[in-house]
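Got a structure for you, written out below as structure tokens; questions coming shortly.
Heads up, one of the protein chains got dropped from this complex, but the rest are sitting where they should.
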Amino acid sequence: MRADGNGDERGSTDSDVEAAIRENHPALITYVCAGDPSLEATKEYVEALDRGGADLIELGLPFSEPIAEGPTIQASINRALAAGTTPEGFFELVDRLETDAPLLVMTYYNMVLQYGPAADVRPFVERAAEVGLSGIIVPDLPAEEADPLRDACDAHGLDLVFIVAPTTEGDRLEAIMSQASGFVYVQARLGTTGARADVSSATHDGLARLAAYDDIPRAVGFGVSEGDHAAEIVEAGADGVIVGSALVDIVAEHGADGDAPAADALEAKARELKDGAVRGDADGDRAPEPEHP
Amino acid sequence: MRADGNGDERGSTDSDVEAAIRENHPALITYVCAGDPSLEATKEYVEALDRGGADLIELGLPFSEPIAEGPTIQASINRALAAGTTPEGFFELVDRLETDAPLLVMTYYNMVLQYGPAADVRPFVERAAEVGLSGIIVPDLPAEEADPLRDACDAHGLDLVFIVAPTTEGDRLEAIMSQASGFVYVQARLGTTGARADVSSATHDGLARLAAYDDIPRAVGFGVSEGDHAAEIVEAGADGVIVGSALVDIVAEHGADGDAPAADALEAKARELKDGAVRGDADGDRAPEPEHP
Amino acid sequence: MSTSEQTDEAEKSIDEERTFGEYGGQYVPEALMPAVLELEDAYERYVLENEDGFVDEFRERLREFGGRPTPLQRADRLSERYDRDIYLKREDLVHGGAHKLNNALGQVLLAKYMGKERIIAETGAGQHGTATAMAAAHLEMPCEIYMGRTDVNRQRPNVYRMRMNGAEVNPVEAGRGTLKEAINETMRDWATTVETTHYVIGSIVGPHPFPKMVRDFQAVISEEAREQIRSQAGRLPDAVVACAGGGSNTMGAFHAFVPDDSVDLVAVEAGGSSLEIDVEAGVAPNSATLSTGTDGVLHGAMTKLLQSEDGQIMESHSVSAGLDYAGVGPELAHLVETGRVTPVTVDDEDALEAFHRLSRLEGIIPALESSHALGYLERAHEELGDLVVVNVSGRGDKDLETVLEETETRDLEAAPDVEVFDS
Partner (left out) sequence: MSTSEQTDEAEKSIDEERTFGEYGGQYVPEALMPAVLELEDAYERYVLENEDGFVDEFRERLREFGGRPTPLQRADRLSERYDRDIYLKREDLVHGGAHKLNNALGQVLLAKYMGKERIIAETGAGQHGTATAMAAAHLEMPCEIYMGRTDVNRQRPNVYRMRMNGAEVNPVEAGRGTLKEAINETMRDWATTVETTHYVIGSIVGPHPFPKMVRDFQAVISEEAREQIRSQAGRLPDAVVACAGGGSNTMGAFHAFVPDDSVDLVAVEAGGSSLEIDVEAGVAPNSATLSTGTDGVLHGAMTKLLQSEDGQIMESHSVSAGLDYAGVGPELAHLVETGRVTPVTVDDEDALEAFHRLSRLEGIIPALESSHALGYLERAHEELGDLVVVNVSGRGDKDLETVLEETETRDLEAAPDVEVFDS
């Protein structure tokens, strides 16, 4: 839940999400798409990630037009849709999940709108709260359009996580930060999701631009795929790293049946990433000067 | 040669062509295309027609764009061209031919123009006279454009034969008749050459329109293919019948080698046609009232 | 849009609304927001206020390069057939063969004014892609076009045309390889290159300011038509009929008439093979978004959509590739909601009949898209009053193969026999 502006320190927020990051600093945030290859498999995978050290788990609710995703996650979403994943199936899965890490749903705005009978965000948020989700991330919902969803999230005690992109600056950055809750998703580079071989220089610039806003955790995503990336990012001052495509690659490799080795591989990967993050924390400090000006 | 307007009766013209028709009334005028399938074969065919009773022989000099011909004669012309027929070859053939019937060349105007070094009709006419041709028929040369060729023909004592079509009427008819020589080619129907199964009603109309011009022989062509047609046409008042496609059909049937049976068949066909014409003459009279008003 | 000549106050007032009633908005990833806002600013300055003479240059290029104005032609035989005056707005005569150039030229020129260095665009059947490639060549702008793999392979002539105009064509392998995927992929490119690149959207869809801006570029259709009908027929029409895919030719043909209450505005959607949705397959065998769709967000705007109960976007279908889209411009959704625009549908078969009918009766081969508008005329002319303008949004040369195939499997009254080949 968003700081309500009544003078409370953000540190004393009652957000599960923020708490999970602060208490497990430096945090690992993982993404997989629900229903790829099946909701049953997703359950195992999420629990494996939880075991492997994920501090916060984003679970994708698949949408047919994932314009912010690169090829890896697009394919995962398509597999999930082909397997018949529905919002209700998704919520039921969440309901059954037992994880230490809080869960967020990541989906596109139309999915949020359509859950109820008319185009209205409230039924979705209500149901999300009911099954125990802690927050929502909507990549095609900029702050300018977020009022209805933010109001609904506030009403149900959910965090609405905003993304800050390399192009986000000045007044808009300020406006976004003033309504951010849970954590700020720092987009490490322009473009779409997808595992990369290196850490973008924009990461450092992004963290630098956010240096002033240290009352809310900042996690970096888009392209993070290895423990060493995680280390570098945390060293640059991030409170957490977000990893999606690198995990989805593992899901994809293991194919349609969702087997035990897949879960093991995910758990191992989570561990590598978490270890990297922790290593970075030992080396760095939390509000660095930009290294790449 | 054209009546020169000095008051001579047309009957006393010195035209071989006119004489051949008047003296052999009712006359048979035959057409084949020189060089189909070869100039050698043409020689035999022409001589066969001569034996069979042709009173006047039109020999086609093939031109690549025979716009007045139907499919039968087009094909014959194409075979002749493919066999390499040239104007000079044509003239040499004529030079060697021994026939009782006078010979006319039937060709398109461009062939006449191109025989000499520049576009000029005189070399062609001179050469035609030299090899013993008696006249020229040019289906794409209307009276309006005929001055140069008529002058050249006059200079060399050749007849320039004009066509009168079903659409030729009034002043134009008069103008054409005033410069006709040898005979008038009465086109029996609109369209192109080609053997037909019946005699066109336009034949009778055409002859009727020409009834007043009885100082020059009138021969009917376009579609005549059988002895009975010849009879009907002569009965309707024609001085002669012109047959082309029906003979070219025989040439075509006998193929590329130009054999003796082809010559025999041509001779027999000529005889059938001539007999028909004579039969018609016995039945009819020479200047009838139109039967199809 | 204001021109240098028209300094009418109402027209000059800057329209800062980002929505049309409840439709429209800017539902794009955060990374794109600054570009969208930059475009909004450029739109207001150059297009609405004619800064640096943008509008004047645009109009001149539309005239000299695009061939405007297009005629408003009385269709004599249709008028006779329907016993009323039918006028055709001849957008088929615009350079490139459709109204699409009006918009493409406007946006590429705007991108130049904005200092952008590169143009990208999506295309389905290739009409918007070819228009954009032409405009980009004309204005010397590097250009890349995204096109679904399926479309690339079945629309070769348009791919060639784009390549010949110097554009890159990027086949999109995702999904079914058609328009929806091409749009998604163009948005992804834009999200990566947004600082130097302008995305030329092909209809009145997408986030604000696209729907307004594209409408303003297309409004030349109705601005001309309104003047023409008044001078040729002496009065305003009783109805204006236009097909609606995304809706750019539609709003282009309607815009100047919207304040004229006496003029009925009819948007003809693709009825496809049926208006029934195949829920199992997630397929709408039509593109009748305005008539049958429900509210949602797609490609940056709140609008009417063909979507499942869950909110998944459906595959749409129409014999006419240019209408085959599961969304529609938010302004049209709004005008339908308020009752100003009447949405109707014409199915594949009636559109094909209309294609053949206009070709045969008037010597104009219309685009299959436009044939939908003409098909509605055949069915409902009696409801349209005495003076009707139909927008012929494009020419049908691009559709010959499709029409032949589709005609072969049907028994169409107006179709010719085409058995003149071989031997």
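Just so it is clear, A, B and C label the chains in written order, and each chain counts residues from 1 on its own.
Everything below uses one rule, namely that a contact is a pair of C-beta atoms (placed from the backbone, for glycine too) under 8 Å apart; a residue touches a chain by one contact, two chains touch by 3 or more.
In this text the structure is predicted, and so the values were computed from the model without any measurement.
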Where does the absent chain make contact, in terms of the chains shown? B, C
Residue among C:112, C:128, C:180 or C:356 that touches the chain left out of view: C:356
From the list C:28, C:48, C:98 or C:169, which touches the chain that is not on show? C:169
Which one, B:163, B:195, B:234 or B:248, makes contact with the chain that was left out? B:163
Touching residues of subunit C against the unshown chain: what are they? 63-65, 67, 70-74, 77, 90, 92-93, 95, 97, 133-138, 140, 149, 152-153, 156-157, 159-161, 163-166, 169, 171, 173, 356, 359-365, 397, 400, 403-404, 416-418, 420-423
Against the hidden chain, subunit B presents residues 63-68, 70-71, 74, 78, 81, 86-87, 108-111, 113-115, 118-119, 139-145, 162-169, 172, 176, 187, 190-192
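Note that only the chains that are shown with their structure count from here on.
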Considering only which chains touch which, how would you classify the arrangement: line, ring, star, complete or other? other
On a C-alpha centroid basis, what's the spacing between subunit A and subunit C, in Å? 38
Quick one: report the Å distance separating subunit A from subunit B, using the average Cα coordinate of each chain. 98
Hey, how far is the Cα centre of subunit B from the one of subunit C, in Å? 67
For subunit C, residues that touch 2 or more chains besides their own: none
Of all the residues in subunit B, which ones touch at least 2 other chains? none
